[in-house]
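All protein chains but one are shown in place.
Per-chain residue numbering starts at 1, and chain names A, B and C are given in the order in which the chains are listed.
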Amino acid sequence: MIPVGILGATGMVGQRFVQLLENHPWFEVKHVIASPASAGKSYKDAVAGRWHMPKDMPEDVKDLIVRPVDDVKGAGKNCRFVFSALDSDIAKDWEEKYAEAGIPVVSNSSAHRHTDDVPMLIPEINHNHTDMIPIQKKNRGWQGFIVVKPNCSLQSYMTPLFALHRKFQLKKAVITTMQSVSGAGHPGVSSFDIIDNIIPYISGEELKSEVEPKKILGRIEGSKFVHDNSFEISAHCNRVGTVDGHMACVSVEFETRPEREEILKIWKEFRSLPQQLKLPSAPEQPIIYREEENRPQTRLDRDAGKGMAVTVGRLRECNVLQWRFAGLSHNTIRGAAGGGILNAELLKAKGYLN
Amino acid sequence: MIPVGILGATGMVGQRFVQLLENHPWFEVKHVIASPASAGKSYKDAVAGRWHMPKDMPEDVKDLIVRPVDDVKGAGKNCRFVFSALDSDIAKDWEEKYAEAGIPVVSNSSAHRHTDDVPMLIPEINHNHTDMIPIQKKNRGWQGFIVVKPNCSLQSYMTPLFALHRKFQLKKAVITTMQSVSGAGHPGVSSFDIIDNIIPYISGEELKSEVEPKKILGRIEGSKFVHDNSFEISAHCNRVGTVDGHMACVSVEFETRPEREEILKIWKEFRSLPQQLKLPSAPEQPIIYREEENRPQTRLDRDAGKGMAVTVGRLRECNVLQWRFAGLSHNTIRGAAGGGILNAELLKAKGYLN
Amino acid sequence: MIPVGILGATGMVGQRFVQLLENHPWFEVKHVIASPASAGKSYKDAVAGRWHMPKDMPEDVKDLIVRPVDDVKGAGKNCRFVFSALDSDIAKDWEEKYAEAGIPVVSNSSAHRHTDDVPMLIPEINHNHTDMIPIQKKNRGWQGFIVVKPNCSLQSYMTPLFALHRKFQLKKAVITTMQSVSGAGHPGVSSFDIIDNIIPYISGEELKSEVEPKKILGRIEGSKFVHDNSFEISAHCNRVGTVDGHMACVSVEFETRPEREEILKIWKEFRSLPQQLKLPSAPEQPIIYREEENRPQTRLDRDAGKGMAVTVGRLRECNVLQWRFAGLSHNTIRGAAGGGILNAELLKAKGYLN
Partner (left out) sequence: MIPVGILGATGMVGQRFVQLLENHPWFEVKHVIASPASAGKSYKDAVAGRWHMPKDMPEDVKDLIVRPVDDVKGAGKNCRFVFSALDSDIAKDWEEKYAEAGIPVVSNSSAHRHTDDVPMLIPEINHNHTDMIPIQKKNRGWQGFIVVKPNCSLQSYMTPLFALHRKFQLKKAVITTMQSVSGAGHPGVSSFDIIDNIIPYISGEELKSEVEPKKILGRIEGSKFVHDNSFEISAHCNRVGTVDGHMACVSVEFETRPEREEILKIWKEFRSLPQQLKLPSAPEQPIIYREEENRPQTRLDRDAGKGMAVTVGRLRECNVLQWRFAGLSHNTIRGAAGGGILNAELLKAKGYLN
């Protein structure tokens, strides 16, 4: 078992890491790191009354003593790498300090998403971006390194688009998302603001949804990532009153127009390195197409593939672009902690965590 | 006061007609028509336990005796015209029989929307389509006539698009709607299906949202309407768990690209015949642009202009088409009974109800 | 494996039976029975588009041919007993016909709850009421028999009250329930009626919540059950906009006032015959007390013990009666199909299904 730490372990994403890592076959949470206010308390006490997961807190973690974020040395002794669920405003500096100290950082924060030598991974799509890791270490003179995952909003459409992009070349997409309240963390969205309401705005979310795909589909040139600017995405991001699950309505055009049967076949047969490596958190079938005319649905499909698969449906011709469909993924599993864990599994399988 | 009847008076749209016509300055409900099961009962008893309006049932209507739909003669005696809130499957025949008997029918049903000599009116947009009325009467040999209103889903974007279309010529739009449960009538959507859920499908709704605008912006040629096929709309229609109000996220392209300030000015200054005629239900300002970055919102903006205005916001450039915005309207007021009443007011002002 | 049938297999409770029996160690669904409209179709086709369970339909059941309810002989050949999820209005007659034909009926319907020789079982409470089965068979001259389960609303408080009743003798309880929409079946409650709303009324539910406990705690006298009338319950039943889970706020008084620590100890240590027999669906701990001041909560606690446990919390003194607490159970698992399955497991363990 590889001992791991969690930076920002007491927040909502941190808790999800703790929960998803319970009984993980490779990783064991041995070190929990949080703000000075929590440091010194047991994890159980530090989280008391603010445990937001559907299952009870794992027994193994309850009595771990929360460490302060500045105890980088302690982390180095207790764990081989850390997951970072730090708030974006403090993530940049701390993640760099951990990496510098030789501790790989598998981050869910947005701080380093646009740092040009930091891979932003969706393992089914750009697993080869891990090739940047030795370059990053060299660039920075670090023993450790940082990898990040993209924003939760794009998980509902990015893999289905990528599967087609390889053959038909993505050109443009107009995408409207309907995003659950858990995406805003806790307390996040005020209930007074969202009950019987739609808010057609989430701060910063549209830009992330449009730009991050360009890096994910980009390539390494020299010592940095270069965006793929051959396509354009226009995103409308809405907050809706569902608990978990982000839905996306997608209109899309490719360089070469695919046929309906080609699309369905590609989605059905899509497998990638995480499936070949049988990574523990990799869904057997990353893209699940539902034939029913009214699927995917947020509550019914978010848990597909233990929350790691993307469910698509309603493929039909678009009057303006070429094709339309709806996509759904679980924003706090695939879109957050589960995605981070899959990244770490990929790194482990590739030998970056030895 | 003009005595009016309501076909399908006991259903949800019929109830909304009854409520909105309380204290109407021109129209007085004198005749309520429903299925044989209700006929002979007082309106109060026929609706007992199924009154779904936010205010109590108007006193004047409680004791009206519900008439069977086949008593066309009785309707002819008691009212000068009828609003129709009949279910689509029976609306076609009965509306024709009433029109044939000399009773104008102002319909909310979808049955005659695509009948090529029946005007489908949004009074701010195509008030001149009433010119078809004498032609229709002649075509059919009727004393009365039928006019209809379009589907509720397109009210959130059609007027804002039309205001710009006059100058810049609409070419294409990709539109995602988030539609409230009241749009499905009562009982409509099962609560089990929509709580903590998004359903990315509403039967028939996307086709209506795409095709009806072509007739609304079409023109009369000879004895029928000819669609305007110079533009294409692609609609993604979603059912969401809000009570009232349909939200639309719109990406749009025009023949001539408008500037941001032109768009805002046109929306702000947009007025049309209903405003010039000061029709009682016409909103003073048909299109309200909100400057806040997070508006319109369903619960906060649906009642703007007493539910008859469209609220727009978030105008910003689109990466794929030219412009993006969000639009909202009240689906059971502007989108249903209120829209029907405004149509009748237009007809009255133009002398068609004498 | 014991082959079982399901009467009313296509409805919401029927579907839940199908789902919960997937991979059951003792029972295998071999026979599905529904209305004439469905008969002859495969189960998959009969349910098409109306499958409301969180997981996909089990493969084994998809191709079973739905049988008409009047094919009692066919049922007799294919299964050893049947679960009944029939609507109450037709359940009485058909359940009797199946029992008469020698097929034990484990019913979730309310039809026979007050038949005085039919046991109404909560296995943790009145497992000895199965002693009525031979009497019932003799009374009726049947080869088979009928047992029923009580209404879903009382599962949230009945077991916690019973655990204390054995020692302290229940005298009175004032109980307010907040019941999820799934309790009304599908389509059940209209979404328009319950979003942003509380309905303080559920037809028939309060009487059931008050009277059924008297039979459950009653005793066999001669050939019938005699109610325990030594206590009174007053129930306020509310419909609320949650998906699953019934919450109850309970104020209670016993003949002998228990101490706080006694209550907590009794609840914690409460085990009964289903636990001793290790029945497959029996929760290890039937009553789970949560120490947090804000638990149980509907969404967080409904799945405790795989939906078969009751979660209680907030034990505090009552100003009017003796004690107050909140209780929660899963209405469609423990309160419906799961409760029925546990009843069948009890019957099997006691030898009534040979």
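Worth a mention:
The definition used in the following text is that a residue touches a chain if its C-beta (ideal position, glycine included) is under 8 Å from a C-beta of that chain, and two chains touch if they have at least 3 such contacts.
This structure is a prediction, so every number in the text was calculated from the model and none was measured.
All shown chains touched by the missing chain in the whole complex, by label: A, B, C. Only one of C:20, C:79, C:148 or C:173 touches the chain withheld from this view, namely C:173.
Which of A:9, A:105 or A:181 touches the hidden chain is settled by the complete complex: it is A:181. Across A:130, A:209 or A:242, the residue that sits in touch with the chain not pictured is A:242.
Screening C:12, C:154, C:217 or C:233 for touch with the missing chain picks out C:233. Only one of the listed residues, B:49, B:141 or B:351, touches the absent chain: B:49. In the full complex, the hidden chain is touched by chain B at residues 49, 54, 195-196, 243, 292, 294, 299-300, 303. Residues of chain C in touch with the missing chain: 172-174, 176, 178, 195-201, 210, 232-234, 236, 238, 240-243, 245, 247, 249, 251, 293-300, 313-314, 318-321, 324, 326.
Annotation for chain A: contacts to the undisplayed chain at residues 52, 181-182, 186-196, 241-243.
Here, only the chains that are shown with their structure count from here on.
Fitting chain A to chain B on CA positions gives a rotation angle of 180°, reported to the nearest 5.
Work out the mean CA point of chain A and of chain B, and you get 43 Å between them. The geometric centre of chain A is 41 Å away from that of chain C, both derived from CA atoms.
For chain B, residues touching at least two other chains, in rising order: 195-196, 241-243.
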